[in-house]
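Can you read through this structure? Questions will come right after.
Entry: chain A
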Amino acid sequence: MDNILQEIGMENYIYLSVILFCIGVFGVLYRRNAIIMFMSIEIMLNAVNLLFVAFSTYHQDAQGQVFVFFSMAVAAAEVAVGLAILVSIFRNLNSIDIDNLKNLKG
Partner candidate 1 sequence: MNVSFILILLLFGAIATYFAGDQLAKKVALVFSLASVAGSIYIFNQHMAGIDTNFRENWISNPNLFIALKVDGLSVAMLLLTTALTSIILFSSFGNQYNNSKNFYALVMFMSFAMVGTFLSADAFLYYIFWELSLIPIYFIALLWGNGDAEERKKAIIKFFIYTLAGSLFMLVAFIYLFQKAGSLLIGDLYAIHLSGQEQFWIFLALFLAYAIKIPIVPFHSWQANTYQKAPAAGTMLLSGIMLKMGLYSVIRWQLPIAPVAAKMYMDVFIGLSVAGVIYGSVVALKQKNIKKLLAYSSLAHVGLIAAGAYTLTLDGLRGAVLQMIAHGFVVVGLFFAAEVIERRFNTQEISEMGGIRIQDNKFASMFMIVMLASVALPSTFNFIGEFTLLYSLYNANIWFAILAGTTIILGAVYMLKMFQHVMLGEAGAKVFKAVTTQETIVFVVIIAVLLFFGLYPKPINDLITPALQEIVTKINRQ
Partner candidate 2 sequence: MSTLLIIFYFLSAITIATAFLTIISKNPIHSAIYLVICFFSVAGHYLLFNAQFLAIVHIIVYSGAIMVLFLFTIMLMNLNKEGEPHKKWATKLAAVISFGLICFVMLAVFIKAMPVIAAYKQTGQDFQSIKVLGKVLLNEYMVPFEFASVLLLVAMIGTVLLSKKEKSVQ
């Protein structure tokens, strides 16, 4: 079985992941809509997953992929809970603009 990295190169995946991750970060900071922020977080998670898989291949080891599975499980749970929270916030405030959520101030 050929190693795909032979063809494409590890560094390309790293660049891709980093750029994807940074786009996620940018999105989180740039947008005020909580749903879009959530999506940005998903993008970041995907960036990391992608890197996991890349390294899994690089090391020829299944563990990286196993971690991706777990990461997906967690992401699913997180999204479910997060969206539920958003829904209840929306119910209370009729908005999901995070600038309105200042209860953290304490």
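Regarding candidate selection, all candidates are chains of the complex that A comes from, given by their letters.
Assume a residue touches a chain if its C-beta (ideal position, glycine included) is under 8 Å from a C-beta of that chain, and two chains touch if they have at least 3 such contacts; residues count from 1.
The structure displayed is predicted, hence computed values, not measured ones.
Touching chain A in this complex, out of the candidates 1 or 2, is candidate 2. Looking at the complex, you find that chain A touches candidate 2 at residues 1-8, 10-12, 14-16, 18-27, 29-33, 35-36, 38-40, 42-43, 46, 49-50, 53-54, 56-63, 65-66, 68-70, 72-81, 83-88, 90-91, 96-97.
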